[in-house]
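One protein chain omitted, others in place.
We call the chains A and B, going by the order they appear; numbering starts again at 1 in every chain.
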Amino acid sequence: MHHSQVSEHATTTGIDHRKMLIWVFLGSECMFFGSLLATYLIYYGQSLPGTPTPGEILDIPTTSVSTFVLLMSSLMMVLAYSSISRGNVRNFRIWILCTALLGSTFLGFQIFEFTEFAREGLTPKTNLFGTTFFTLTGFHGAHVTVGVIWLLSLFGYSFKGDLTKDGGVNVDLIALYWHFVDVVWIVIFTVVYLIGITNAVHNAHG
Amino acid sequence: MEHSPHSREADHPTPLTYVKIATILVIITAVEVGIFYIDALADVLIPIFIALSAVKFALVAMFYMHLKFDERLFSWLFVGGMLLATFVILALMTLFGSL
Partner (left out) sequence: MASIAGALRRPTSPTGLWRWMTTVDHKKIGVLYGVSSFLFFLFGGLEALIMRVQLARAGHDIVSPEVFSQLFTMHALTMIFLGVMPLSAAFFNLMVPLMIGARDVAFPRLNAFSYWVFLFGAIVLQSGWLLGGSPNVGWFAYAPLTSSSFSPGNGMEFYIVGLGILGISSVAAALNFIVTIINMRAPGMSLMRMPVFIWMTLITSFLLITAFPVITVGLIELYFDRTFGMNFFNSAAGADVVLWQHLFWVFGHPEVYILILPAMGIVSEVLPTFSRKPLFGYPVVVLSGITIGFMGWAVWSHHMFTVGLGPIANSVFAITTMSIAVPTAVKIFNWIATMWGGSISLKTPMLFAIGFIAMFVIGGLSGVMHSVAPADAQQQDTYFVVAHLHYVLFGGSIFAIFSGIYYWFPKASGRMLNDRIGQINFWLVTIGFNLAFFPMHFLGLDGMPRRQYTYQSEMGWDLWNLVSTTGSLILAIGILVFLHNFFRSLRHGEIAGNDPWDGRTLEWSISSPPPEYNFATIPTVHGRDAFWEEKYGHDGMNVPASVEASNATEEGHHGIHMPSPSYMPMIAAIGLSVAGYGLIYHFAASVVGACITLVAIFGWAMEPPAEPTE
């Protein structure tokens, strides 16, 4: 037998190197999104008067749908991992394709949203809200895009290689990344959309 | 949640569990969107939103990201990153008078 996979060697903790890597990486990503969010929150409410505000521009009904779509994509993802870890490659392919599809749908919503806002007068150059909003949600979208490419790559790879090896760890990695991106969206939806509008409306009345 | 006290590894939630979690996530989101429109609740909305989204966050982290069943180390790494990020956000907001 040949030892061609360095990863088969025993590790001090018993944990696969790659799993540990992705978790440390996600810890790092918390700081990345944290800094973007900090900037957003610092500049919240500071845009010049007369320029578009969250209350005027953001649309809860549409964004609720896209949030739902992303949440469902996480379900698809976890079912994909569940399938591959049980050795069911056929089902894996279906679920991971669904994940990519829902992820792409989310991106479609975001592109629609961005173009709508631009039509209504909010661009990254317009004011602090525009600058911080597009940057924060844009980088989130970029992360979703990278995720979709990764998902589709694994879908393609499932036809030529063995993803069930090592308990499906390769799928576990994208799954963790994907759920993290979903979780970041939970924070953004709550802070930027729900609280952002409530606060603005509340202060307007108060 | 059914799980045996010994092997954490052995307790992979079933697909049905995942669907149940997904249902809860959808319901919470629907509730959030619903109460958003209730003017009477305006004063308490923000704490409620924070609490509800924290529940969603925890569900995804613990079940979808498997933190509940995996090595503690992963939880530390993730929670550590989040705590540090939260600290930096709150510190900066305080320094800018946004809090």
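Throughout what follows, a residue touches a chain if its C-beta (ideal position, glycine included) is under 8 Å from a C-beta of that chain, and two chains touch if they have at least 3 such contacts.
As the structure is a computational prediction, the values presented were derived from the model and not from experiment.
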Given that one chain is not shown, what are the shown chains it touches?
A, B
Touching the absent chain in the whole complex: find that residue among A:36, A:100, A:144 or A:186.
A:36
Chain not shown: contacting residue from B:21, B:45 or B:92
B:92
Contacts from chain B to the absent chain lie at residues 73, 81, 84, 87-88, 92, 95-96
Would you write out the residues of chain A that touch the absent chain, in ascending order?
2-7, 11-13, 15, 17, 20-21, 24-25, 27-29, 31-32, 34-36, 39, 42-43, 46-48, 124-125, 127-128, 130-132, 135, 149, 153, 160
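Just so we're on the same page, only the chains that are shown with their structure count from here on.
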Euclidean distance of C-alpha centroids - chain A vs chain B, Å
15
Show which residues of chain B lie in contact with chain A when the two form their complex.
12, 15, 18-19, 21-22, 25-26, 29, 32-33, 36, 42-43, 45-46, 49-50, 52-53, 56-57, 60-61, 63-65, 71, 73-74, 77-78, 80-82, 84-86, 88-89, 92-93, 96, 98
Partner chain B, residues of chain A touching it in the complex
13, 15, 19-20, 23-24, 26-31, 33-35, 37-38, 41-42, 44-45, 60-61, 64, 67-68, 71-72, 74-75, 77-79, 82, 85, 175-176, 179-180, 182-183, 186-187, 189-190, 194-195, 197-199, 201-202, 205
